[in-house]
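As you look at this complex, bear in mind that one protein chain is not there, while each of the others sits in place.
Let's look at subunit A:
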Amino acid sequence: MAIITVDHLRKTYGTRVAVEDVSFSVKEGEVFGIVGRNGAGKTTTVECVAGLRTPTAGTVTVDADLKEQVGVQLQECSLPDKIRVGEALALYASFYSRPADWRALAAEAGLDLRAPFGKLSGGQRQRLSVALALVGSPRVAILDELTTGLDPRARRETWELIARIRERGVTILLVTHFMEEVERLCDRVAVISRGRVRAVDTPAGLVARAGGEQRLIFHTDDPVDGLRALPEVASVTVADRNGTEVTVTGTGDLLSAVAAVLPPSRTRGLRMERTSLDDAFLVLTAESLTGKEES
């Protein structure tokens, strides 16, 4: 059952097209990612979902009360410097008819209730912002670029917070450009480029779409020409340098197939590489640069 349905969404600002044509739907309880480069139209898309912007064309349907049941964490949105964490949470909790326990939320986010907003670190601000998005016990939480600008440790702490939230069954719409974030948190992802959806899939599905290729790299003094005949093998390359570094690409159970012909004991420094989500993202968004659409 879809809780969010975006159908042929288009949004223009004057003559500038921010979102060309975006469609996707999010199931209840899902963590749905929206990825894309800067300026791809991610934020505009979720701001249309949050009701902050009116679509130029197309429809956005959210099966929840936008004000009461959709919690929002906006990019570049802050609080007065002198407000304390506890005051902000208690204040926002008072806005909703069925607020969450804000003290528990603050504890979960690792926040000191007495700390003024102006003295919080970037990571603490983001976690407060997430806590504020959840303080109304929403069915849907929209989180826009919540780890941008955070150091790796603060990022991990924020991810842990999101992972705990998903366990409560809150549907999460997550805007990001970090593939690691997508891999850790998202059930499904929409890849957006130049205002259009390039793919909607699971993170693993995206990798597969981008080729899902594996590479075996090793050194050997044995002949490797026989490997080319294997059905799993797509290519075999021997580096010129010493003539001993071999790269074998292919699909399926590549490692076993190669090992059957060339025993691993005859190789040195064997390692295997797979297409990463980063690679997949680049492939999926690069296609669009040369593809049909030109706005």
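Basically, contacts are C-beta pairs under 8 Å (C-beta built on N, C-alpha and C of every residue); 3 or more make two chains touch, one makes a residue touch a chain; residues count from 1.
In this text, contacts and distances are computed from a predicted model.
Engineer: Have a look at "Malonate decarboxylase acyl carrier protein", "Transport permease protein", "Cytochrome P450" or "BlaI/MecI/CopY family transcriptional regulator" and point out the UniProt protein name belonging to the hidden chain.
Structural biologist: Not shown, but named in UniProt as "Transport permease protein".
Engineer: Touching the hidden chain in the complete assembly: which of A:83, A:230, A:259 or A:282 does that?
Structural biologist: Within the whole complex, the residue contacting the unshown chain is A:83.
Engineer: Given the contact definition stated above, which residue among A:51, A:110, A:149 or A:226 touches the chain not shown here?
Structural biologist: Of the candidates A:51, A:110, A:149 or A:226, A:51 is in touch with the missing chain.
Engineer: Using the touch definition from the top, which of A:4, A:19, A:35 or A:70 touches the missing chain?
Structural biologist: Selected residue, touching the omitted chain: A:70.
Engineer: Could you list which residues of subunit A touch the chain missing from the display?
Structural biologist: 50-52, 66-68, 70, 72, 74, 76-80, 82-83, 87, 90-92, 94-97, 132, 136
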